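Could you have a look at this structure, given as structure tokens, before my questions?
Missing here: one protein chain of the complex. Every other protein chain is in place.
So, chain A:
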Amino acid sequence: MRPLTEEETRLFFEKLAKYIGENIKVLIDRPDGPFCFRLHKERVYYVSEEIMKKAGNISRDNLVCLGTCLGKFTKTKKFRLHITALDYMAPYAQAKMWLKPNAEQQFLYGHNVMKSGLGRISENTVKYSGVVVYSMNDIPLGFGTAAKSTTECRHTDPGTIVCFHQADIGEYIRSEDTLT
């Protein structure tokens, strides 16, 4: 476990900023005690400083995880967000998509979102920006990348993809043993 280097922090924030933009500041500067980002086994954890200090006593080999895993660095040093980060992304999301009830299952099985399944979309969603996907009754289901901007969405056929799937809460069951 160690703090992120400047380069790692940049990569991580750049990815996170696609979803929550300036709101990263809220995660860094929290009123309820200090929180920090820590790298452990190539994964980035968001953890309160108090827990981090306690975890500092545990040797690297024995430490499985701490706090909340936000994502991991791939071997080519790109950052991938994990579904576990959804709890921190959903409240601050800038672009959102709401799915119709019959499209929810498709998304939760790891498929992209079609225009036909799109219930609502937040205004001025930019193409290829990160979006958080909700069900119609405002339960966050996952996140992805907008394949079309809001205006483009209006004019497309129902069969076109409007959101590329990245992560969904179905992963808690599908890849239960790899999520940490």
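Note that a contact is a pair of C-beta atoms (placed from the backbone, for glycine too) under 8 Å apart; a residue touches a chain by one contact, two chains touch by 3 or more; residues count from 1.
The rule is simple: contacts and distances are computed from a predicted model.
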Protein name (UniProt record) of the chain left out of view, among "BUB3-interacting and GLEBS motif-containing protein ZNF207 isoform X1", "Ribosome biogenesis regulatory protein", "U3 small nucleolar RNA-associated protein 14" or "Probable cytosolic iron-sulfur protein assembly protein 1"
"Ribosome biogenesis regulatory protein"
Chain not shown, touching residues in chain A
1-3, 5-6, 9-10, 13-14, 17, 21-22, 24-25, 28-29, 34, 36-38, 49, 52-53, 56, 124, 126-128, 149-152, 155
